[in-house]
Structures are given as structure tokens and as C-alpha cells.
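Some chains omitted; the rest stay in position.
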Amino acid sequence: MVLDKGLGLETAESLMNISGDYVDYLKFGWGTSIVHEQDIIKDKVAMYKSHNITPYTGGTLFELAYMNDKLEEFFQEAHDLGFEAIEVSDGSTTISHDKKLECIESAKKDGFEVLSEVGKKDPGLDKELSLDERIEYMQNELEAGSSLIIVEAREGGKNIGIYDKAGNAKEDEIDYILDNFDGNKILWEAPNKDQQVFFILKLGNDVNLGNVSTDDITSLETLRRGLRGDTVGKI
Amino acid sequence: MVLDKGLGLETAESLMNISGDYVDYLKFGWGTSIVHEQDIIKDKVAMYKSHNITPYTGGTLFELAYMNDKLEEFFQEAHDLGFEAIEVSDGSTTISHDKKLECIESAKKDGFEVLSEVGKKDPGLDKELSLDERIEYMQNELEAGSSLIIVEAREGGKNIGIYDKAGNAKEDEIDYILDNFDGNKILWEAPNKDQQVFFILKLGNDVNLGNVSTDDITSLETLRRGLRGDTVGKI
């Protein structure tokens, strides 16, 4: 899963022509898809889909729609723009867990694939969530219809969720999650190279990784194939 | 204000097509506008202007022209390239304050909009400038004709001017400046996201921010509108 921070259409297309094969999901970060002109967004969505990529709207957009009681309008607009998937999260707002599950179900019923994210963007709030709660929520969201559960790391990947202040993965927490939840249903946000290397060496070269920078699509593919120093001879 | 470090013409155009609405000023960083071929610079300047953006030459170019006693030639060349604004600074060279004011006046008389910058690029020299001096200089430069006063932070935004070694804003210094100078006339260089969030939350979402990376134009606009986690519900 790659994070599009607002690439121009032609630049994004040039990038997909060379490396689109290595992208499954493409997130229009945060509220970017309502900042730009709708025609360009439509063209970008169609272009990504033509490369067999599933573009989806960032979770913050869902949260704002929910907060403003405009979920229906949001679903309609996402359909109009061509999105077939959305992210449901509660990283920046307070949504009760039951309400979040309802939203996942509504989005599914409305025809969307749903990726849902567990975790808070504020490190202080994020730490209040115990590992067992986290796993319980993940399980419930999967049952409510999410196709993948995203483990939050933001664009920076430091001092948040499974990463410490230096951006190192907390292996014991990850092991605990994997002991209690199906790893194939997790999309690990791993914006930095060392995090990507960690997960590839730990969980195999087809591990689901997200918030990959548009600059790093090819680098990550070489890591997965053992074609970059960090993973040569280890795959 | 966005910093162009040397984007290709087509790439810059693709970016402006999607996010040019959120850019007011575009700085051709340092001496880039004399490194590249004049035809490409002309085309880039015209392209930015067609998006209602004011492109301008980086301050270092002015300083070099001044040092080499070639201000007139510099003004002529800037006109020829299509620039309608220039930056006047003394970050890398020694120019007496009176001379700097004269230069601002000359550039104005020559038809340019002038943005002037207060601060030294060398952190040691920069610290020699007291806050009161800084404010006095800013006031004088405004009266000499500058439309905006830029507070220096370089591309990195650390250990310089209003930022400490970790890149955190020194709020007491900023408050002192704002108590003594019209904040609407300041363009705060804020290359890093946390700095942008700081100023938006402190001074409102239409605060003037500069040295924004071409990668971050859309991110900053989402921050301003409360569409990214850091500012959701706070605007």
C-alpha cells in the first residue's frame, strides 16, 4: 500500500508505468481527495485502476464525514469519483467501537471494500489502548467486513503503535499480535526502509506493508526479492 | 511559498495542475535560475505565472550580484526571464543594513515586488542578531518597500532563527516578534510538518508559510483545512 501525498496525474502515471505492478493499494492520504479538483481525482483514480491497483480514500476523510453526520454524502461522492474502497478509522476522532463496526458494515453494504485502521494518531492516546483491546478490536472489525486491518504508524513511523521513538519495531508486541490474530489480514504501516526490512525478514517477502512512499516502490520490491543489500541472500 | 529545487518543467507543470491553487509564491532556490538553461527557466516562470503564482529568485542570487557589483545586470536578467519579484537577503554575505534598504528601494523602483529576508544562514552569525535588532530591521525593510519579510529557516529548519536544534519553534521569541511587528507581513519559513502545524494552530490557517517542499503542497493544504490528523477538529 502506497501513500499518494498529491502527485500530479502525469507524474503518477509515469511512476505506475514503471512500477505499478508492485502496488496493490493506493491511499489518497488524509483529505487530499477533496482538496484537489474532482476531475483530476477521477482521472487519477481511473489511471490507478487501469494498473490493477485499488485506490482508496484516507481514513481522516471518513472520520470527518462521520463527525459531521455526512456519511451518506461521503459514500456517494466516493462512488462518483470512482473509488471502490475506503478506509474506516478513528485515529483523529472519538467514535465508539460499536459505531465504528456499524460504519464498516454500512460501507460494505454500500458496495465498498473496507480497510480499517486500529490506533490513534496522538501517541499519548494511542498508548491508552492495551494490546488485548487492540486485538479484540481488530477481530471485531474483521468480522464486520474489513478485508484488511491496518496497524497505524502515520507517515513518519516513530513513537506510534508498534514503533518506538527511534522507529524500531517492538518485536514482542508484534509477536503477541501474531499469536492472537491472523497475520495475513494485517497491513503493517512501515514507511521507513528499516521497518520494511524488519517485516520482510520476520514474516516473509509477501508481507503486507503500507504507507510506502511513492519514492520507495521500487526499492521495496528489490528488498522483497533479495535484490538490495539489506536482504541479499536472506530471502 | 514553495521552494523549487530544480524540478523538470513537465513535472512542475503536472504538480501545479493538481495543487497550484494552493501556492502563492514560488522560490527558485539559491542560484538555480542561472544554473539551468534560460529557455527552460523562462518556460517555468511563465508556467507558474499562468497558475497565478508569483515566482521569484532566491536571495543568494541577489547577494552574489551585489557582491560582484552587478545589480543592474541582475535586475535586467530577472526581467528578461519573466520574474516580477525578487528576494533581497544578506544571509550569506555582509551587506550593511543601509545598503540593504537601498537595494530594496532600487528593486522596487525597477519594477519588482520585493520579499526580503532577515537572518543569517550560519547559525553562529545568526545568533549574534538580537531580537530587537531583528525587529528593527524588519520594520525598516517593510518601510523601504518589501511586501513580506521572510524569517530565515533554510531548507532544513533546524538550529536557525526561531527554531532550536531539534527544529522546535521558540515560542517566546515568536511571541516577542508578534508583539512588536505586524504578523501579516511575515512569511515564516517552516519546512517541516511539525513547524507548519505549530504556526497553523498558533496563528490561524491562513498564516504565511515558506520553504514548503514541492512534495508537501497538498499535505499543507489539508493541514490548513483541518483535513489531516494533526489539525482535525482544531481549525
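Labels for the chains are A and B, by order of writing; each one numbers its residues from 1.
In the analysis below, contacts are C-beta pairs under 8 Å (C-beta built on N, C-alpha and C of every residue); 3 or more make two chains touch, one makes a residue touch a chain.
None of these values were measured; they are calculated from a predicted model.
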> Shown here are 2 copies; how many are in the complete complex?
Replying inline: 3
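As a convention for this text, only the chains that are shown with their structure count from here on.
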>> Centroid from C-alpha atoms only, then distance chain A to chain B, rounded to Å. What do you get?
In response: 34
> For chain A, which residues are in contact with chain B within the complex?
Replying inline: 5-11, 29-32, 34-37, 40, 60-61, 63-64, 67, 91-93, 121, 154
> Which chain B residues qualify as touching chain A in the complex?
Replying inline: 10-11, 13-19, 22, 215-219, 221-222, 225-230, 232-233
